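Just one protein chain is left out here, and the rest sit where they should.
Chain IDs A and B follow the sequence of writing; residue 1 opens each chain.
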Amino acid sequence: MSDEPGSGFTRRDLVRGSLVGAIAASVGAKAEGVKTATIGPGAAPLELTINGAVHRLSVEPRVTLVDALRERIGLTGTKAVCGRGACGACTVLLDGESVCSCLTLAHEAAGKSITTIEGLAEDGRLTPLQEAFIAADALQCGFCTPGMILSCKLLLDRDPKPSRQAIREAVSGNLCRCGAYNHVFDAVERAAGTRKAEGPASTELFTSRPAPQASRLDDDPRVAQAIRDALEQEG
Amino acid sequence: MTDKIRVGFEGDFQVKEIAVAPGDPAPWDPSKKFSIVGTRVPRLDGKPKTTGEAKYSIDVRLPGMLYGRILRCPMAAATVTSVDLSAARKMPGVRAALVLAEPGERVRFAGQEIAAVAAATPEQADDALAAIRVAYEPRPFVVGLEAARKPGAPLVFDGKAETKTSAGDVESAGKGLARNGNVLGPRSTVKGNVEEGFRKADAVVEATYVTQVQTHTALETHGLVARWDGDELTVWASTQGLFGVRDELAETLRIPVSKIRVITEYMGGGFGAKFGARIEGLTAARLAKEAGAPVKLFLDRKEEQLATGNRPSSVQTVKAGATKDGKLTALQLTVYGDGGTNGGTGTSGPIKNIYACDNLKVDEFDVFTNAGPSTAMRAPGHPQGAFALEATMDELAKKLGMDPLEFRMKNDPSAVRREEFRIGAEKIGWKTRDDRRQTQDPWIRRGVGVGAAVWYNTGDTGPRATVTIHRDGSAEVEHGVQDLGTGSRTMVAIVAAEELGLPLEKVSVSIGDTRLPYGPESGGSTTTPSSAPTIRRAAFQAKKQLAAAVAREWKVPAESVTVSDDVVSAPGDPKYSLPWAEACKLLPGQGVSATADRADNHDDAWQRFTTGAQFAEVEVDTATGRVRVERVVAVHDCGVVLNALATESQIQGGVIQGVSYALFEDRVLDRRTGRMVNPNVEEYKIAGSLDVPEIDVIMVSVWDGVNNTNSVGIGEPATVPTAAAIANAVSHAVGARIRRLPITPEVVLAAVAEAEEARAKGGPA
Partner (left out) sequence: MKPFALVRPRSLSEAARATVSPDAALKAGGVDLLDRMKEGIDSPKTVVSILEIPGHDRIEAGPPAKIGALATLARIAGDPGLQKTYPALAAAAGGAATPQIRNMATLGGNLCQRPRCWYYRLEEFDCRKKGGSECFARDGENRFHAIFDTDLLCCCVHPSATGTALLAYGAKLEVLSPKARRSLPIDRFFSRPTDDATRENTLNPGEIVESVWIPALPAGSRSIYRKLKEKESFDWPLVEVCVSLAISGGAVRGARVVFGSVAPTPYRSKAAEAALEGGRPSDELARRAAEAAVRDAKPLAQNGYKVLLARVELERALRQVFG
């Protein structure tokens, strides 16, 4: 166990590259007179680079990124649902990684590249993923959709032919209350070109079949009686 | 005017003579070749919803807009003794403050509204809220159904029960029902004589089933933006009923209906909880008035989970008897439901309306507790009722030694549902379900279960729509319905395009505004069967206007001109025939326009219930009690499907909410303080992407002739039988009866232990 640390970093750390600078900065910060930056508590100016455009605003440090986007800048495509990182509705990409913008301080997003749902389509042209969401009806109320799409975009960027299980995992931090999940899986498969059948094999519109053995529709006197009873009770 | 129409399903049709209202087309015939109806139409607002452009009410931002917030009581029961807003009013950015519960008022649940503020930023509103000083006199409280039923339990209501209700509530307190302590009722239904029925039975089962409180948890919270322009009020609401919001605001604020405009362009889900202006709406309007500036007041997640309604709990005792040959002889249900400070907790829909039985007795009791009020939630009473009823059917079948599906078929009076049972059974592989129970892993068992659904063909009169045909051949529909995410915007376009014979892209739709012709409230699966026939009627009449206008140009009698598909012609003379677009050029500048009210239902057509059957296949880890729903086959009577894609989405959504209800969701109240301990979406557990089954959707088309489109709503029936099917599947898998929701590992392990104990004692498993 020769590498067991006694105090601080090991010798091996020091001879490797990237940490050296950090440690030097760490140890020497005060000596070099580098000042700790303090923002707030009042409003302070910042610049956010959102979908390639720079937005200047002034907010208190306590303002989260989602509130800055929605209530200050007016980019309301990003939704706030739980406010606590549990639902993924506020998902944005920060330097290419998906994060919950409800638990990100606006000031800490300054200087990073922020991608929101508004940044996907170019000149009104939808991405294949957005088109697939529409074609597969991967949304109902649509409130989870912006976050859902960004999670799926990140997946496809990294894994262009994901398995259905990989899709399930990729959106496992995006809560949908309407229950559009299965269509989301279908949409990603469609966008990835891995969907086997066009149109869902799982759905049948059951309209024409030979007549069943069933009795005539209201031959059964119980039907009429049950309906009369129900109407009486409901009315 | 009478007409002969064909009603029925899949080859089993019969002819009925019905009265058709003047100006209303007869219901579509089963032979009708549709061009758009029944196809898979992507929703028209897909683009704004996938690009973030869609403006939900919560997204509305107005110049000078303030942010409203509501302060809530942290105690389950108290009397307000003072509310001091003076410090809050002095806080930075504060422009208005209101007392919502005056001194002396009783607070009956933790989360009830006390006061409100409006400030320039959300943060300032939060800070101001913290500066409000409230004093309470605590009062004794009671939470939990059993505790509230005990003699001497603290009373939620001393005198008359003043339950707050919304337009979506099933039924509330009062109505001459007996009250005993916190218990209201029973609401009783008696048919035949159950005692006699049980005497005739060869087998009788009786058990008690327990379900939890479920919260709606729509992603967009309750709330709205209110703006006054002089004495006119405009609100952007997140609502299931635009006109209900308008009317409640008018009544409460004492201003004319004509001075209020309600807009809901996009809406982030409701599930039954978003009717009326509610206290949020009235508060926003009052704050905006006081501040002289628009106010946005949307609840945060915690408030949403605490105070905006829920599906009540139930404790249902079901007794059922049947003869050896499998005929039900008696059904009895006694149910107590905890609706917090509200009533309407009954669960009897399924037991009254699914199986035929000559002897039925139902007693339903509401139990008041110091908890957030229940309200309508997707198929009120039905998922609970179906869970208890369908477990009972399985138990009784077992006692009779019959296949549970065969037993159901013997007692199901609905030919449609019997067919649904057959279709679903084939799809899920019902016959081999016993063979699939064992898996290669000794701990893992598979199970298959079934559940039946009933709902009601609920469309009704009231809605109005205007259809305009323009000179360029395009058309426009105006209809004040709201789209909760169900696809009603697209449905409106489909019906108009079909009736006018136009491609969808030639039809534009305006919805979501009370300035438009009256639209239905979206509750009870009424939207489609209320709106669709209205749209069709207006389009039908607009076509007549087109024909009349063309006839004038052609100088032929109006009634000799017909509009069919894309051709306008006067039969008998080929020179009087023009393609649609050419014919429209003959119109005056304003085009032609027809406004129609929805016609009455054809009660003389084939009346019926909306039926469904779902089958679930589950995998249960018998050592840990963990349940995975692998697959659900959902077979539903969908009337005439207007949009197969949206209908499929709705059914999948109903199933998924049912899975979530069956396995995870549970509002937990702290017994010692009465507070909800999981007012979030983390400990209040909702199914995520890794928890949902693969779902087979089978839509059975049924032509009932009740309205001119034969359309029904599918939102509710799709969630009625899911929990029942899952519970039966789990019971099948583990060989022990599940009598409680949600089916957590703890519940499964307890059921398994109980069954093992029974087996050890030599009793029935």
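Operating definition for what follows: a residue touches a chain if its C-beta (ideal position, glycine included) is under 8 Å from a C-beta of that chain, and two chains touch if they have at least 3 such contacts.
Since the model is a prediction, treat every value here as computed from it, not as a measurement.
Student: Would you mind spotting which of B:74, B:192 or B:462 touches the chain that isn't drawn?
Tutor: B:74
Student: Looking at B:3, B:84, B:553 or B:682, which residue reaches the missing chain?
Tutor: Final answer for the missing-chain contact: B:682.
Student: Of the residues A:99, A:149 or A:184, I need the one that contacts the missing chain.
Tutor: A:99
Student: Would you write out the residues of chain B that touch the absent chain, in ascending order?
Tutor: Against the left-out chain, chain B lists 74, 110, 123, 126-127, 130, 623-626, 628, 663-664, 668-673, 675, 677-679, 682-683, 685, 687-691, 744-746, 749-750.
Student: Identify the residues of chain A touching the omitted chain, counting contacts across the whole complex.
Tutor: 1, 3-10, 13, 18-19, 21-23, 25-27, 29-30, 34-42, 60-62, 64, 83-86, 88, 91, 97-100, 103-105, 107-108, 151, 169-170, 172-173, 175
Note that only the chains that are shown with their structure count from here on.
Student: Whole-Å distance, chain A centre to chain B centre, using C-alpha means?
Tutor: Computed from C-alpha means, the inter-chain centre distance equals 27 Å.
Student: Looking at the complex, which residues from chain A come into contact with chain B?
Tutor: Interface residues on chain A, with respect to chain B: 60, 62-63, 67, 70-71, 74-79, 81-84, 86-87, 89, 116-118, 120-121, 126, 130, 133-135, 137, 139-146, 149, 167-169, 171-185, 199-200, 202-212, 214-218, 220, 222-223, 225-227, 229-231, 233-234.
Student: Using the touch definition from the top, list the residues of chain B that touch chain A in their complex.
Tutor: The contact residues of chain B facing chain A are 7-12, 14, 38, 40, 42-43, 45-47, 49-56, 58-59, 61, 67, 121-123, 189, 191, 217-221, 266-269, 271, 300-301, 352-353, 356, 413-415, 418-419, 422-423, 456, 484-487, 606-609, 635, 641, 644-646, 648-650, 652-657, 680-682, 686, 688-690, 692, 694-701.
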